[in-house]
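Every protein chain of the complex appears in place save one, which is left out.
Right after this comes subunit A.
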Amino acid sequence: MKTFETPTFECETGNYHTFCPISCVAWLYQKIEDSFFLVVGTKTRGYFLQNALGVMIFAEPRYAMAESEEGDISAQLNDQKELERICLKIKNDRNPSVIIWIGTCTTEIIKMDLEGIAPKLEKQLGIPIVVARANGLDHAFTQGEDTVLAAMTHRCPECNPHITNQQKEYPAKRVATDVTLNNKFMNKKEKLNRYSLVLFGSLPSSVASQLNLELKRQCIFVSGWLPSQKYNELPALGEGVYVCGVNPFLSRTATTSMRRRKCQLIGAPFPIGPDGTRAWIEKICSVLDIKPNGLEDRENQIWKNLSDYVQIITGKSVFFMGDNLLEISLARFLIRCGMVVHEIGIPYMDRRYQAAELLLLQHTCKKMKKPMPRVVEKPDNYSQVQRMHELQPDLAITGMAHANPLEARDIDTKWSVEFTFAQIHGFINARDALELVTRPLRRRSDFISNCRSLSKQIVDV
């Protein structure tokens, strides 16, 4: 294969399989504890949620469908009145601190004015109503979270520089003011008071605090996360606040915080894999003018811990069909592990938001002497399967629609959705990420590899 110096971008037909972006409800309602997600749309959306989320649906979830019926579509019913009735019921039954309306394709097509209705009902009901248009017309899968967070950016309180200076407001910082450290870092801390750093991206709280801790080792104190555990604890944003993303699919949130809230974006690679985590911290340090301390040792230590897994995958090849936008970061991490990446399929590529990540990918390829993979935006699944027939990758990272058929054709697969639900961020979780990648390669038994293709189709019709 030819070695490319710079990444090549292609764009295919967009006939690919991915989850509907409303699926973000599944992890966001768990993250924001006092929220209620109302998906406004047709039965199709409800059916998707119900099947995609499996057992979660039975655990009294804090989400529901406002299912539009024929009368809603033909405007025989008044949208505002209907939504008012439903939200009132939700308020009475669950009493959430915020109701988040998820607009779907249906509301787009019939042009239901959710953004217009929300402020009126908000006033009437006394509950904040946030509108996010997470529809399949514009977005794919994880971008749903992006639309929700971008909408929430507007709800963050205004950052008041006086309060930041007092710093008592922030428990994260108070913990840091440990007595012994106090004197030692006095000088540095004075410098710290001049900025506040907000990280955005929904992560399980344990992962979030792990990242907080990593930054604390560099004497960087995180003043808040978007989203926060509770709606009322949203971080303050405003001029002079630094923001940094932890996930590659949050370009809209980044743009909103820059343009509408005047925050400064730190464009860094994403903290996925030890290499990514280190680069992420280093970038933040450099922006805040802090000399990183002991990062190299820490990264090497993590790599050492990963050596057994790296051994399994090194030299093997992988093909990303693309459906969740984590692909660039994961590919970069896997190339660093010694894998060959044939293709990075990705639904949408924001070259500005992911610039640092792309640069790191390029460096990694050079460093590991691996060919630069082709990046295929809006891939075409059918053509991808044809390409896979030729390339015969050792591993395909793909959606559930293709996983079983590919397995039957003797290509090992890893279900891509698991990467969005598993904990893969930071130094500590690098092992979990590799655990996922290596699982299909570890489970191979001799017996099964002896009977080759298990597909029922004799010829490829």
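As a convention for this text, a contact is a pair of C-beta atoms (placed from the backbone, for glycine too) under 8 Å apart; a residue touches a chain by one contact, two chains touch by 3 or more; residues count from 1.
The rule we apply is simple: contacts and distances are computed from a predicted model.
Asker: Mind telling me which option in "Putative DNA replication factor C subunit Rfc2", "tRNA (adenine(58)-N(1))-methyltransferase non-catalytic subunit TRM6", "Light-independent protochlorophyllide reductase subunit B" or "3-methyl-2-oxobutanoate dehydrogenase (2-methylpropanoyl-transferring)" is what UniProt lists for the chain we can't see?
Answerer: "Light-independent protochlorophyllide reductase subunit B"
Asker: Determine which one of A:Asn15, A:Ser205 or A:Gln311 touches the chain that has been left out.
Answerer: Checking each option in A:Asn15, A:Ser205 or A:Gln311, the one touching the absent chain turns out to be A:Asn15.
Asker: So which of A:Leu77, A:Leu213 or A:Ala422 would be touching the chain we can't see?
Answerer: The single option touching the absent chain is A:Leu77.
Asker: Going by the contact rule already stated, which one of A:Glu10, A:Glu69, A:Asp113 or A:Glu158 would touch the omitted chain in the full complex?
Answerer: A:Glu69
Asker: Pick out which of A:Pro204, A:Gly338, A:Pro371 or A:Pro405 touches the chain that's been left out of the picture.
Answerer: Reading the full complex, the residue touching the unseen chain is A:Pro405.
Asker: Need a quick check: the contact residues on subunit A for the chain that isn't drawn.
Answerer: Considering the whole complex, subunit A reaches the absent chain at 14-15, 17-21, 40, 42-44, 46-48, 50-52, 54, 57-58, 61, 64-70, 72-73, 77, 82-83, 85-86, 89-90, 93, 105-106, 108-110, 135-141, 382, 385, 399-405, 408, 454-457, 461.
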